[in-house]
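Of the protein chains in this complex, one is absent; all others appear in place.
Presenting chain A:
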Amino acid sequence: MTGPNATSTCSPAAKMGRHRSKSTSGSTYCNSSPGAESATLSTPNNAGRSSGEEDEKDGGVLFYVNRTGFPIEGVTWERMWTHVAKVHPDGQDMVSKIRNAAYLPKHPVPSVPNFKPSMSVPAWLLAIQNYMKALQYNHTGTQFFEIRKTRPLCGLMETAREMIRESLPIKCLEAVILGIYLTNGLTSVERFPISFKTQFSGNHFHHVVLGVYCNGRYGTLGMSRRQDLMDKALTFRTLSELVMEFEDSYRRYQHTLKKVKIGLYVPHDPHVFQPIEWKYLVLNAARLGREDMRKELEKHGRDMRMKILKSSSAQSPIKERTRGKSLSPHRRQSSPQRRHIHRRDKS
């Protein structure tokens, strides 16, 4: 979500319409929702989407993605400045002040957290979250690291290493990838993506955090403009409690939760070629009541804990996929491997 922030230039964005670029060039202009994390909006059209996300209607401001590495090449660099000059009230003056400054303070490079066996899991997660906070949330309107959600995990882990190397501000999707990388190897902690689609003032916004599960408790890691839409301590006894906590947080900012998508546990092996399963369970919060959502989430949580769920990319051909302990009638109606819950099936 985006709040009333400088990237909310709704007029030019509205005129340009909404589209998702599929170009791989460095100058790609992407329709994205960076601000699915921020709760309020100065204008209705303030969101964006990273490349690779599903093509859904959003009411957002478009933001750019750097696709050509570092140092950032000329076109992308100039585009960043052109964009902020348009959105900031001081415009070009603000830009010139920074770009022409003879001296700029060097933002310290935060130390990468170093796991010690004596550390408790909560302490380690806190160290990771503090590291991400030290990188800062990216408000520039240009995403510095390209995240393609369909990429193999090993490729995304390479991007996580790049994030650490370059040490620049990040947004929610990048934070999920970084969180996965920094929790790899801590086998007592399971990680899975949790995506939110919310609505505010007739526009849709997208956000994602990294769910974590350890020793019977759920929590999250993540980055957002709003403090209560990112990290949550490992204190939630059920997945539904965790999701409801986010729903309550969103409500404080007058966002209505429309959809929740829960992925599968991400393997700890950073060299795995399969992609992350982002949306194994899709819940239409608008149609499901709170109680139905709770039941579906708790079932999914149980299934995940029992490790009986398989990602669609890890499964064999469709015929075999239709057989399975966890398969429900709902799944057959939509796709064999994913559950899209729109209403309770009483059959």
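A few points about this structure:
In this section, a residue touches a chain if its C-beta (ideal position, glycine included) is under 8 Å from a C-beta of that chain, and two chains touch if they have at least 3 such contacts; residues count from 1.
Criterion: contacts and distances are computed from a predicted model.
Its UniProt record calls the unshown chain "Small vasohibin-binding protein", which is the correct pick from "ATP synthase subunit epsilon, mitochondrial", "Centromere protein M", "Transmembrane channel-like protein" or "Small vasohibin-binding protein".
When you scan A:Thr68, A:Gln92, A:Ser167 or A:Thr238 for touch with the missing chain, the hit is A:Ser167.
Although one chain is not displayed, chain A still touches it through residues 3-8, 38, 40-42, 70-72, 77, 80, 84, 88-89, 94, 98-99, 101, 104-107, 136-141, 144, 166-169, 225, 254.
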